[in-house]
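I am attaching a structure below and will ask some questions about it afterwards.
One protein chain is absent from this view; the other protein chains keep their places.
Labels A, B and C are assigned to the chains in the order they are written; within every chain, residues are numbered from 1.
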């Protein structure tokens, strides 16, 4: 099996789905001749032509709205936000139109909105965001955040095949840093199912996307230096949350850290901690704690970005605190 | 002292601030001759003229963006969203431009965005929303949600005088249902301070806006029927949260219910429960629980809306569960 | 024999039958709204009531220009367009009264409902949003090589939204089969058009999108039909979008509760004299395109149909509360019931 990167896995997923299903098409800014700023869609224009790889004007509302209309008619649009930060421009259409279409009007809207999210790349405040929290609050949407190349491919395919709108947040820091041997052809990661990235017995780190890798690194250090056995749960899907997987792990380890890259206040970790508190109260030997970014817009300078974002050392320190509680 | 409604209290607050400070002006759709669909701004055009009460085109992005620009130059704009649901159209400008202006660029942006929020009025999915959760996640913004006429006046005045952007979410169900004797002139409710709406010893209900009144009704019933003493904490400000007030009450009662009108998943209650868990873990005799709307867009029919939204009976049932835990 | 009646030539390649049909749809629209006003007064309409009084011609005439298979997206004042496309008075009454059997099962209000098979896509409240969505529907027609056309209505006010701009621009760049109808009825709620845009006319926006813009008298159902029809034909021929401005007037308030305090005296009366239904009725008779009997028959038929529809739904129940939960996603089937609610029933 060939080893491919997280980015190639997404491209392969798109490619295979477009080969498989003529209803699948792509629309976004500069996804054609350019292949997008990160080349995720490179080669797709040549293979599938201008009608199925559509370079749009700079109009996130038009991209999302047009995708919704086409989806109502049975097509399977995949929208690219050039940087996921700009999904904010389509916030009204996504939360009020797309998310509610099935419920209020019985309209099916099978569409995907994908794009590069996340920091650790010196992108500054508008090219580094993690928009999960902005959409967690929206019944009707699904949200997936792959951490591995396998899940990048498996989730983009599952998202395209899903009958409902799916937000697919890929992490630009992982694009070329994460590689994996993957079979060509169908690799499907079911939406709504978390993954135990590392087995452990003493405490659980619940996380997703780029932080999964930092958690794994922290877990190894804790094993080595403290003999503490950390389980790492990669949620993969944030909406709907895999409560069962969280509960199983927390009831086993009795100590839990919820970690994400995004800022703390109003972040997704709050919802997860609340659920743990509701579902595992009697099993908790220590308060569920959160590791998240500091509550500021993400600054540009390396020293500042590194300070604001959670690092491996932070996860280690927080786990030690929990283990010692 | 004259008794005035929640709606009149907002108008009086706007009026007095415009009298006090010539930099204060209003902009929004149909706020002039019409006085807005609920007449919140009635009479202000006649008093302050077209330059300070600006009827805009249907352009939420222009309203918010223009307010930000004017605020940078030292004016004090107050924007009306005709229904707060439409704030979604200005989501990018609010979260990416307005909220970050001071941090990224040292720009001061003293502006207010206000409008009618909330359900229980048969408004259907697009005229009933509670947008708190969509903005809780945004460092740089402040969010206030008055429950009483006094706080409606006190918070609109505080918001207008604040050096930072403030989202002022008024509840349309309370507009004419809530009355109070209020002094003419300065009534200021400091942003960031919760209020004990009812003293209690057995458990705490943390809530805000319309649900405060339902919680008070539930508390009385529980006192009467169960002899359970419920403390009701009216947060008033959601960003920044008054951790101290929450902690004080929870450490006293050891049982807490966080209740809001909005849907549960990704709602503000998650953040609050997470903080309680972090700050009061050793003091909790029962898991902190949430009462919130069911995770669906808010439907129109009375039977459906009443089913989806939390009711007094629900608060009573949840409190009984907590008290009995 | 009816041939001998004809004094004026038939306009816009319409048959006598069709001219009478246009009258029927306008009449049906107005009478249905009158029934709704009565129901509103009786407190039977759950939410607000929005009238299209005086705008029936622009709604009916424009929708009548579409073929089966074409899809339109209405505004709150396009009841007439919905009816022409096959929405029934019974559905509309049930929607306004939030009945269990309404097309949205009580979830959405007034004419916010849709049936893509019949050719109408219900709007959402956010103005402008339906323009990009309808551009997407037109895109699907083009991609699948179907000779179908999309039509979307925007108000003079909604044209100020970013969504309108992005949607019509996208449709223009892709040369999609989309007709954009601007209903210029003079007001957006209380805001007169001059506070909405500094443009001399709303069709002045067309060149900025590189598409043709045409204006017509929105109170003349035939002119409305003819102008829209040309735009629809252009779209179907693959020549891309057209912006059609239909000039009309909103004689009632934004909604029933609106007292129109902001309207200059005399303005409404002025437009009453140009009532689109009276005008078409007069023309039918004076031009000899229909007999008094035919017209009277249409009017009777309308009332009878409405009596019938009303009788059927007046006593229908509201939806069962628990039906609020299913259908957020194709799967899982239903949103979970909240824990606290299960506590309320003693046996839980």
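Odds and ends about this structure:
Keep this in mind: contacts are C-beta pairs under 8 Å (C-beta built on N, C-alpha and C of every residue); 3 or more make two chains touch, one makes a residue touch a chain.
Predicted model, so just to flag it, every value in this text is computed and none were measured.
The chain not shown here makes contact, within the complete complex, with A, B, C.
The hidden chain makes contact, of the residues C:88, C:197 or C:287, with C:197. In the complete complex, the residue from C:94, C:107 or C:165 that touches the missing chain is C:165.
Contact with the omitted chain, checked across B:32, B:119, B:139 or B:200, is made by B:139.
Only one residue from B:31, B:44 or B:64 touches the chain missing from this view: B:64. Where chain B meets the missing chain, the touching residues are 25, 51-52, 54, 56-57, 59-62, 64-75, 77, 92-93, 96-97, 100, 102-108, 139-140, 142, 162-164, 240.
Interface with the hidden chain, as seen from chain C, comprises residues 160-166, 169, 172-173, 175, 195-200, 204-211, 240. Listed here are the chain A residues that touch the chain not shown: 29-30, 32-34, 37, 55-59, 61-62, 82-83, 85-86, 88-89, 122-127, 264, 289, 291-292, 294-297, 299-304, 306-308, 310, 313-315, 317-318, 320-321.
The criterion applied here is as follows: only the chains that are shown with their structure count from here on.
Relative to chain B, the most remote chain by averaged C-alpha coordinates is C.
For the pair chain B and chain C, the distance between C-alpha centroids works out to 36 Å.
In terms of their C-alpha centroids, the spacing between chain A and chain B amounts to 31 Å. Averaging C-alpha coordinates per chain places the centre of chain A 41 Å away from that of chain C.
Among the residues of chain B, those in touch with two or more other chains are 85-86, 88-89, 125-126, 289, 295-297, 299. Residues of chain C in contact with two or more other chains: 104, 107-108, 112, 124-126, 162-163, 328, 335.
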